[in-house]
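The structure under discussion is supplied below as structure tokens; questions concerning it will follow.
For this depiction, one protein chain was excluded, whereas all remaining protein chains were kept in their positions.
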Amino acid sequence: MPATEEMICITCPVGCNLAVTHEGATLLGVNGNMCKRGLKFAEAELTDPRRMVATTVRVRGGVHPLVPVYTREPFPKPRIFELLREIRRLEIEAPVTMNQVVLDNALGEEIDIITSRDMPEAGT
Amino acid sequence: MAKHLKSQYDVIVIGAGPGGLAAAISAKKNGADDVLMIDRDLELGGILLQCIHNGFGVETFKEDLPGPSYAQRFVNEARNIGIDYLLDTMVLDVTPGRKIFATGSRAGFKELDAKAIVIAMGCRERTRAQILIPGPRPSGVYTAGLAQRWVNVEGYMPGNRFVILGSGDIGMIMARRLTFEGAKVERVLEVLPYLTGLSRNYVQCLQDFGIPLQLRHTVRRIIGRDRVEAVEAVRVDERRRPVPGTEEIIPCDTLLLSVGLIPENELSQKAGVALDPATSGPYVDDGFATNIPGVFAAGNVVHVYDLVDWVTEAGLTAGTRAAMFARGCCNKKPDFVSTAAGQNVRYVVPHKIDPETLTWDTVTLQMRVAQPIEEAVQVRITDGDAVIAKKRNRYARPGEMISLKLRGRDYDPVRKAKELRVSVLPL
Partner (left out) sequence: MRSEYDIIIIGAGVVGCMTARWLSRYALRILLVERSSDVCTGATAANSAVVHAGYHAVPGTLKAEMNIKANPMWDLLSEELQFGFARTGAYIVAVGEEERPKLDMFLDRAQKNGTPAQIISAKEMRRREPGLNSEVSGALFVPAGGICDPWGATIAAAENAVMNGVELRLGTEFKDFLWSGEEARRIVGIRTNQGRFTSRWVINAAGLFADEVMHKAGVRPEFRITPRRGEYFVMDRHQIQVQNVLFPVPTAVSKGILVTPTLHGNTLVGPNAENIEDKTDMDVTPEGMNEIWDGGRKLVPGLDRRHVIAVFAGLRPAGNAPCLNPDVNYHHDFVIDIPEEVKGFVNLGGMESPALTAAPAIAERVIGMLRDAGETMAPKTDWNPIRPARPVFRHLTHEKQAVLVAEDPRYGRVVCRCEYVTEGEIVAEIHAPIPATTYDAIKRRTWLGTGRCLGGFDMPRVVDILARELGKDPLEISKKGHGSEFLFRRTKEAG
């Protein structure tokens, strides 16, 4: 049975209100998008919703006790909390450089988790 | 650091967040040999260091970066081109004669002279007292930015169960962040009938996690003497008065406030800089010069920006102009044309334009609307009846800054204009 669902596209700051008609996971039509990216978003939301995830990882011996990290690409939404549990287990050693991989191929999704900044050793 | 700190600099930048970093870099690249940044934090980067989420740099670098990465690009460049900096150092005083008094535990007490100054101190957050929330004064009432510092930088959770007042971006971002760290965000309350932050944040910070948002709601009082135990939420009418019978006690241990940012201009006032009550920031011209000769301002200290990319752009302009001033070259007697906030515009920056700028650079007017319009609008600059420039926007929201560029071709009409009035109206 076709159903129409409302969603807000998050691709850009405009936030178009989309009316998405679908049958199960099959996209039938989209209304309300101002550009093609809205279509892509609606499709992805139905079949494979993804989000960028940013969090922190414990650091030993650094200027701060945590270094911020993020997913290099949008990560499957249903597995975000599983990813966070995995990241919570980690602890890395200072000094850390920006874009250092703290977890590669996270949860087998072929997406690395990388640092957002340098974290020098304490006392630097 | 500043290994051989000088006592006089061509340009001193107060604040090494995105505005200050950009200003320092462009000052150095545009003829200022001796440039110094002063920041009160232990590291360069300003508020970006705690904004660990993505969304920065889409315009500047065509990349979607987290705040710290965006900052690091500028920090690295600043270091590479030899800009001095003082960290863990607070500026105490700025005189109209451009003398700076600062103090730091490592730097000691410093008295510095500058040929030009760029003030880039950013904003502070609106507090519980300013919005007059009734109740006792327990521990556990924090602004969203304070919680963000604790969670992301210092490594502490300031609570387990949160209610967030205000649907600004900082509050929504923290709702997600806290949820990621295992806390429960019970509710987000917004007194206005519309979201004040980006709707994409509503989706990816609230909707994704089933965190309810209640528009036209506020906190009627806080409950708990030593520590927050609950808040009493209530619906409000169009005059923001509580509607009796709609009270709801929401148990929680922390109330986070995301109720607005205020440009931090105490130092500016000490320097004699005149402030616009509409922005709470300095009156500036197209080069971000204030009324005090040689004192420029960049970033959130002027008005609250929404995208860091525009802060960088402003900083680059201010830095360039500061360097020019320090060198002694600039249009000493500009024939300024004033801008004015017209229909549905709460404020416009800059407050005045030197038309001569348009012969070598563009000038971006930035504004925020008073009321949201969720349909196509025309952003229009008029001088009396004459339309100087216009553009079409898909919508107009108070939470999103609107820009309109003036270019070389606008030089003549701008030069002849009595006033440039900016309006935003439905098409």
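Labels A and B are assigned to the chains in the order they are written; within every chain, residues are numbered from 1.
Keep this in mind: a residue touches a chain if its C-beta (ideal position, glycine included) is under 8 Å from a C-beta of that chain, and two chains touch if they have at least 3 such contacts.
As the structure is a computational prediction, the values presented were derived from the model and not from experiment.
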item	value
Full-complex contact with the absent chain, from B:104, B:334 or B:372	B:104
Residue touching the undisplayed chain, where the options are B:96, B:138 or B:372	B:138
On subunit B, residues whose C-beta touches the chain left out of the figure	40, 88, 90, 92-93, 101, 103-109, 111, 124-125, 127-130, 132, 134-140, 142-143, 145-146, 149-151, 154-160, 181-183, 221, 225-227, 253, 266, 269
Residue ranges of subunit A at the interface with the undisplayed chain	56, 58, 65-66, 88
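What we mean here is this: only the chains that are shown with their structure count from here on.
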item	value
Distance between the centres, which are taken as Cα means, of subunit B and subunit A, whole angstrom	26
In the complex, subunit A residues that touch subunit B	7-15, 34, 51-56, 58, 63-66, 68, 70, 77, 80, 84, 98-99, 116-118
Residue numbers on subunit B that touch subunit A, as the complex places them	42-43, 45, 49, 52-54, 64-69, 71-72, 151-155, 177, 180-181, 198-200, 202-204, 207-208, 394-395, 400
